[in-house]
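All protein chains of the complex are present and in place, except for one that has been dropped.
Chain lettering (A and B) follows the sequence in which the chains are written, and residue indices restart at 1 in each chain.
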Amino acid sequence: MSAPANNATQQTMTSPGDMFNLENPVFCCYLFWATVLVAKMLLMSLLTAVQRFRYKIFPNQEDLFFKNLEVKFDDPHVERVRRAHRNDMENILPYFIMSLIYISTNPNANVACNLFRVASVARIIHTLVYAVYPVPQPSRILAFATMLLITFYMAAVVALRTLSFI
Amino acid sequence: MSAPANNATQQTMTSPGDMFNLENPVFCCYLFWATVLVAKMLLMSLLTAVQRFRYKIFPNQEDLFFKNLEVKFDDPHVERVRRAHRNDMENILPYFIMSLIYISTNPNANVACNLFRVASVARIIHTLVYAVYPVPQPSRILAFATMLLITFYMAAVVALRTLSFI
Partner (left out) sequence: MSAPANNATQQTMTSPGDMFNLENPVFCCYLFWATVLVAKMLLMSLLTAVQRFRYKIFPNQEDLFFKNLEVKFDDPHVERVRRAHRNDMENILPYFIMSLIYISTNPNANVACNLFRVASVARIIHTLVYAVYPVPQPSRILAFATMLLITFYMAAVVALRTLSFI
């Protein structure tokens, strides 16, 4: 009785329905790099806070932790970090969904894992050259374009695979 | 020995645990339209870039690709696209999560697929009438409200189904 059961379990494990579990190395690789990017994004909030305290720029009346301060906006040091953070939201958040659903198409493990790695490292570089230590272009444009193109590639793969469900 | 195994696999395929795979037409329909919306959102970044180069409005010192330029903000042509893009993030990104988890409640395939289609087309119209060619209201409000109401409907379905886990 136990032999058929094991057999059935094995078959299920390799069926197309079981992509989102820790036995799928592509999903594990997604987990690791998505986690890195989530942590990176949250650190942008802390970096904004650091800049706000360093230059004493607070946007709300209740945030004026020092005497003789007024609410202030448009400080270039704070706004640079906020632009980088907004750019993260514009690009990384759609990438999270796109790469997650891309896994369901059962892509080649090498291709998928390397896309996740390159896209994630590119966005870390994007943050470094935008918010931490600004350097001349085209460094930021290249880092930006890397994740953008990878997300478009995944979109093309998924859209072609599911075109009949339009 | 193979008969029970096949039987078991089939049972598993139709169990409530197997919603997120390519054998579920609702998930496939989600994949297609989520991909369309991801691509649409990324195009907003490129549309912003087009406007920045057309009107020569750059927010960072290192972006001044032309001589005798200074950093500039608040250009109405650029800001309109950025407002449309921010509105996308405010509405489409929560919709991605909401509609993905809505699939796990095993909704009627016709209802779910049509909700995905209507919501996605509504947001494409929203972009056209907001960022590409501004037209009088209430066209934008109607396009905005369509996805909002669909997301609230899915939220109601999921919340009622999982209310005991509060």
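What we mean here is this: a contact is a pair of C-beta atoms (placed from the backbone, for glycine too) under 8 Å apart; a residue touches a chain by one contact, two chains touch by 3 or more.
Since we're looking at a predicted model, the values are computed, not measured.
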{"item": "Hidden-chain contact residue, picked from the options B:Gln61, B:Asn114 or B:Thr162", "value": "B:Thr162"}
{"item": "Where the unshown chain meets chain B, residue by residue", "value": "3-5, 7-9, 11-12, 15-20, 79-80, 83, 89-91, 93-94, 97-98, 101, 104-105, 130, 134-137, 140, 148, 151-152, 155, 158-159, 161-166"}
{"item": "Hidden partner interface residues of chain A, rising order", "value": "1-2, 4-9, 12-13, 18, 20-23, 25, 27-32, 34-36, 38-39, 41-42, 44-45, 59-63, 65, 85, 89, 93, 96-97, 100, 113"}
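The definition used in the following text is that only the chains that are shown with their structure count from here on.
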{"item": "Rounded Å distance between chain A and chain B, as computed from the means of their C-alpha atoms", "value": "16"}
